[in-house]
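Left out: one protein chain. Kept in place: all the others.
All chains are identified by letter, namely A and B, in their written order; residue positions are counted from 1 within each chain.
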């Protein structure tokens, strides 16, 4: 904690930045210009920096930190991910980057930002930066397992990005919970602290959070379809994501009004988040032949699941000390697992009759000389299981490491408060 | 009103969502991937969800409802419109949807959101949802008449979308006005109610409304040009819309300062809205050979018309009980009619000499074996007249139906207030 208000506090981050620069000088070259035509980059870029950033401004006195750390973490992670995500596939010790690599780096940074959502307001800047750097490595390893080893279909990243990011975050949160006992020293001479609860929204902060939420919603079809290969696959991914999101939105509103403590009224937490669950739930299967009605069914299911999670599950997790400030388990975790299970189902149902020549676009390992549909379904399941395991364990261990004194820690009264990190007006 | 705070209040909406899903399972299939290259979808998507949503946050205590209902209505209408807009042209009982269909559904939802603008803060959620579902049917019928029956040119939808949406809204408003007499029962034991007037902006809400306004302005060229066929037509639509908007913006500022109660000062209502009138007024003719100077003249005219409308017409309509909270008559209604009349003029002036081989791109029924320019002008006029008639009558009847007790209604003191619909911080 000696470093808390030191001018040198963030100097290790500059060292990391300089190391990244040197590594880029050594290993990175411009790649093939054919990939300059990749779709979905601009929209995904908006999601990462405006979408995630503003969605997390819902806390009334943590808006600067939400926007600032979102930006700082993503700016660091996109650089680091450009290296990590190519580590296993580089040739001649050279990484060739293209516009498509930038899209992939953006997508990878979403993983870290989802984890940040679970920890919003309860970790120091240095803790967040440390977690981000470690998580990127493990998430890139997991992505390589899912995509290149298991050859699982996961075009929208619901397994490798959303599920991973959410359970990594919960893993960290589990590790951090033990810390709470350190801070039971009573403040105010043992009297109950007159704590103003900053873990909540103001009227204005809920409105700015909607900027993030709606931009995420708008560009989700771009996100899910960005890495498709053919026009048909691309269009299916766009249509399915669009329909799933629309159905999830209607469902989230209805459910919010139904389960709210004051029935008949909507809760902004649900509206800002559960509306988006349709994008996650359809992610792994959006390029498959799930049908327009199927996409809507998935959206409806995810809207239900997500609102129920916010209403009944999150309070219970909080009670046992597993904090999840943004409720990423309800937006990314459970809908991500749902999407993974759907990918098992739709992989098992895939046939050359439905997909025609597109079969190997969607499932690269399936074909006359490759896997059967049933076998692909099994690999989908393995990919999901490995992701959950690796993210929970990785997150837990990373969380334990982030408790090293060098990274500092927040007292209860310092949580959800910009005061710690910012010069305020 | 018994349902006002019931957990089941919005359950009929979930039933509607489930019916939509079933209809999609039965009737909808993925369409031709050639339409995956449609232009303008992403921009239009931003306009619908961010543009309309945030523009309506100008009311100081209705921001949640503005954003929430905008989202809910649009999410429902885009699904419903995908069916309705294809009803007259489906083959073998199957609707093939493409990315272009999504763009058309987004455009159709604008109609409903314009109507919502007229009713902002004065209708219940269930009333709005009912109106949206009915309006979509009538608006799709009208669109089919305008486009397929009359074969009118209306590429930016100023007739079938803007004019229709605005006068449908005024029609509903006329029907709702009779309700006001129900609520004359004095509150507070007959003493004048200490009503805080919520029908106005705060400093912050005017700033968030500008998010919507500017995003609408930015992507209007995408909106107007989205459904063009050739590069030349597309580029003309973009240029004309860009210039008309720029000229309308300069004009709106000057006029706002001129007619304001405190001359020399700008009024945010004009700036947020009349700047956009240039996009509406050029909509029906933006792909025609109107000339760059012509586009600017249209913009100047619409800026004038719109500010004058806000300053002098809306207060008079309010006085006779026709509420129009956002002044959609000044932004969409009168500029839409203006655009329709311009389309009569420019259709009448169209010649193969100016348009060359593009003539049938812009006016599909005009040509050596088809209509004359004069005849096309007449059809443009018919399309406009039918749109105005159908929207006013349709809106009025729908408004009367929306007064059924099952949808609830708002007392005067409940207007413009998020309290009714939301859990507030």
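FYI, contacts are C-beta pairs under 8 Å (C-beta built on N, C-alpha and C of every residue); 3 or more make two chains touch, one makes a residue touch a chain.
Model, not experiment: these values are computed from the prediction.
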Contacting the left-out chain in the complete assembly, out of B:239, B:365 or B:424: B:239
For the chain left off this view, which of B:10, B:168 or B:217 is in contact with it? B:217
In subunit B, positions touching the absent partner: 43, 60, 200-204, 206-208, 210-211, 214-215, 217-219, 222, 230-232, 234-236, 238-239, 242-243, 245-247, 249-251, 253-255, 257-268, 271, 275, 289, 291-294, 296-297, 300
What residue numbers in subunit A mark contact with the hidden partner chain? 3-11, 13-14, 16-18, 20-26, 28-31, 33-37, 42, 45-46, 49-50, 53-54, 57, 63-64, 67-68, 71-72, 75-76, 78-79, 97-99, 102, 204, 208, 211, 420-425
